[in-house]
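Encoded as structure tokens, here's the structure I'll be asking about.
Yeah, one chain of the complex is gone here, protein chain that is, but the others are all in their spots.
So that you can tell them apart, the chains are marked A and B in the order they are listed, and the count of residues begins at 1 in each.
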Amino acid sequence: MTAVNEWAFIGIFLAVAWVLPAAPLLVSWIFRPRRANAIKMQTYECGVETVGDTWVQFKVQYYIYGLIFLVFDVELVLLFPWALAYNQLDFFAFGAGLLFIFLLADALVYAWRKNALEWA
Amino acid sequence: MLQLPSLETLNMGAALPAISIAAWACILLLIDLWIPKDRKILTVYLAAGNLVFAFIANLLVFNQSGDSFMGMYVADQFSGVMNLIIIGTALLSIVLSFDYLKRVGIERGEYYVLVLFVTAGAMFMAAANDLILIFVALELLSIPLYVLSAFRAPDIRSEEAGMKYFLLGAFASAFLVFGGAMVYGATGTTNLNEIAASAGMIIASNSSTSLFLLLGAALLLVGLGFKVAAVPFHEWTPDVYEGAPTPVTAFMSVAAKLGGFGSLLRILVVGMSAVTMTAGEPAVWQNVVAILAGLTMIVGNIVALSQANIKRMLAYSSIANAGYILMAVAAAGSPGLANEATRGALVYMLAYMFTNMGAFAVVIAVERANGGADLEHFVGLGKARPMLAIMMVVFMMSLTGIPLTGGFIGKALVFATTLNAGLVWLAIIGVLTSVVSAYYYVRVIVNMFLRDAEASTEEATPGYSTGVQWVAAVALGGTVLLGVLPTLITVLTDRVSLVASITP
Partner (left out) sequence: MLEITPNTIAFLVFALLSVGGALGVVVSTNLIHGALFLIVSLFGGAGLFVLLAAPFMAAVQILVYIGAIAILIIFAVMLTRSMTSLSEIFNRQWWISAIVAVVMLGLLLVGAILPVWGPSGTNAMLPVSDAVGTTVDLGIALVDGNQFVLPFEVASLLLTAAMIGAIVIARDNE
């Protein structure tokens, strides 16, 4: 039970996180006048009106970006327990984590140099 | 609290060959970024130099058997011989690659880095003594191979090859992981020696845990069976082999098999040989592996008969060869035969490595000269390029298993150990399918010598370039030398003993 109780805070946080944005929406839904016309139904947007469909085809470069993100995400997951146990590690274990980060940097330099990090 | 790293207890030196390749691959990746496009030959030299270094290092540590990383990595004579074959494969395929890559316009430094990663992965697989390391090493072997298959990317067949290999390979890896998880669930450990220690007890107890263990072993067999292209997990092989760039095909037909069989032998012989119904009987997996071996030999050889494309034919031939090696694996299940069978499999793999690399070198030369690798492109080769044709004859004879070639020695050892294990029916299937295989190997020879090309292709393109020439010559030398003087390798393999490392 104790292990789960720590998670109760996250549960409460999640609940509050839902309530906070939902409350103003609810309040305005209750009190707002319901007289729609064409201009009021437009999407709120600055400048010119939007043109075309929202579902546009993305460029393939974005996908590389996503893939590189995924690789680093997995590396992060492997480093996370290492970081948690940091205070209990001996010098060798510290070096092992450092080597892991070094290899990660190796891949990063490669991606950088190959311009895979350009968002375009 | 501050402890200095205990390198001696880790015994990292024993793992030096594999570690040096992995480390150099990472460094070479960075070096290559600053090598200008027109001087990529430098990358080739740097990669090959590393392989030579690892080869020598491996010979130096050959006799210093010992565990590294506390039983995670076992540097014994088995992994020593495996490493020699794996590094040899990588070296030959790098030499085979560089002018092919230039010719088809895919000369990029990453190619060699990825080859080094595959090499390191295969070496880790052959020496891994832990299911987790086996899985991670398998992925280190596989993922670069998926990429290499698709390396000729705008080419639609190469892309198809990479895609197919990737999807099916990921599927197979899932089997392997699931199998590993079940074995862990049954035995509570991932270390193969510890699995061996508790496996016999679990099977004897006949509880539901033994179901877990058997199911896990079966799933591991599926995952590795896919990597070595054993029937019925072979469907990807012909398409991938045909579509991938030819040097990559040559490389992966050998490297993936070496890694797969390295791990398979370790899992089954070291980890599972105690899995018997009653003590003194063959291990329970023997029959399963034997049936797989029989199926693999039959399907591989029969389907190869109808192939008109030499790359496809060699793909089915590689399936068939996996069957012959599996035969040795099956024989290793009999008590007391494990070491003999392992030695046979090692010699077979070395012979297959030389022969296959040589055959693919000839295929690359023919592809370059005649624009394709169909049987038609080999017509009249005996007249146009007698040296090349004679080399091909030797390789085909070795694949068939005709005496005085390496293939014969390998087959003889494997058949002998199979007979010793009492698997007579399997040995008979092996011999019969070898006879069948002679048909399609000899057909290549017939096409080269006994048929004349209708219109001789222009002589402008030289048949083969320096690299290909070298590989073909080395492979020829290796094949013949192994056939004439098998003691050269058996002096090494005779010291291999997988089972001695089991704690009784």
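Descriptive notes on the structure:
Keep this in mind: a residue touches a chain if its C-beta (ideal position, glycine included) is under 8 Å from a C-beta of that chain, and two chains touch if they have at least 3 such contacts.
Quantities reported herein were computed from a predicted structural model and do not represent experimental measurements.
Touching the omitted chain from subunit B are residues 5-6, 9-10, 22, 25-26, 29, 68-70, 72-73, 108, 110, 113-114, 117, 120, 124, 130, 132-133, 136-137, 139-140, 143-144, 146-147, 150-151, 153-154, 162, 207-209, 211-212.
Residues 1-4, 7-8, 11, 55-58, 60-64, 66-71, 73-78, 80-86, 88-89, 92-94, 96-97, 99-100, 103-104, 106-107, 110-111, 114-116 of subunit A touch the missing chain (whole complex, contact as defined above).
Keep in mind that, in the parts below, only the chains that are shown with their structure count from here on.
Of all residues in subunit B, only 1-6, 26, 29-30, 33 touch subunit A in the complex they form. Taken in their complex, subunit A has these residues touching subunit B: 90-92, 95, 103, 106, 109-110, 113-114.
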